[in-house]
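All protein chains of the complex are present and in place, except for one that has been dropped.
After this line comes chain A, so read on.
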Amino acid sequence: MDAEYQDKEKDFLKQGLVAAWPICMGYMPIGMALGVLAQKAGLSVFEMALMSVIVFAGSAQFICVSMLVSGAASIPIIITTFVVNLRHVLLSSSLAKHLDSMSLKGLALYAYGVTDESFGVNYTRFIEGGWSPKKALVVNHASNLCWILCTIAGAWFGELIPQGAFGIDYALIAMFIGLLIFQIRGLIYVASAVIAGLAASVMHLYTEGNMYVIVGAMTGATVCLALRRTAFFKRFEKAREEKP
């Protein structure tokens, strides 16, 4: 290891924390909102803390709380969590090649903190260069710690906040809107979202349960894959026709 590299890596903690800061800002209202909703749903501060430590997954935690309120049993909650968090397969799959220098133990530690937000920050920095698995690990765990503290604070002070106050009911919807917008990198991604949204809505209209999420998402992705293949195929055919 040369001196320059050591120099760059020396303040990995500081660099990781600087990168994690926007995530913590974003987590503050969402974590607080979750804590408040959990408290309204009858969860204690300790139970909230337990949940955030064991399950670091914002949207799944929101859905779990709303399912607990509607009296859902444990198995549907766990299946829904699995379905909602299945998207992390994609995040981990695309991050994997940047973490090839990590040991299996390191990857096991890293996996705990793979979220949409930490993925977004780390993936962008890996692409830009000058980023290391160590710094990425700091981002993951700093975000995680912040998330746990925010949800606890929400559950703690939640008792002081009246129902529906400060538009807290809208926190999850707004978070999904934000995350959705950040995924749009071209027209085909818009198509994927529109098709999935319509398919999910129609299915939600006619079916019970939460399967509409994964069915809608897979419909959108499959149609877009087919669309792109077809468009490519057509262009390919056209190019062949034009050749003498």
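By our rule, a residue touches a chain if its C-beta (ideal position, glycine included) is under 8 Å from a C-beta of that chain, and two chains touch if they have at least 3 such contacts; residues count from 1.
As a convention for this text, contacts and distances are computed from a predicted model.
The protein name that UniProt records for the chain not on display, among "Alcohol dehydrogenase catalytic domain-containing protein", "Branched-chain amino acid transport protein", "SARP family transcriptional regulator" or "1-deoxy-D-xylulose-5-phosphate synthase", is "Branched-chain amino acid transport protein".
For chain A, the list of residues touching the undisplayed chain reads 22-23, 25-30, 33, 42-44, 46-47, 50-51, 54-57, 59-60, 64, 68, 74, 77-79, 81-82, 84-97, 99-100, 102, 104, 107-108, 110-112, 114, 116-117, 164-171, 173-184, 188-190, 192-201, 204-206, 212-222, 224-225, 228.
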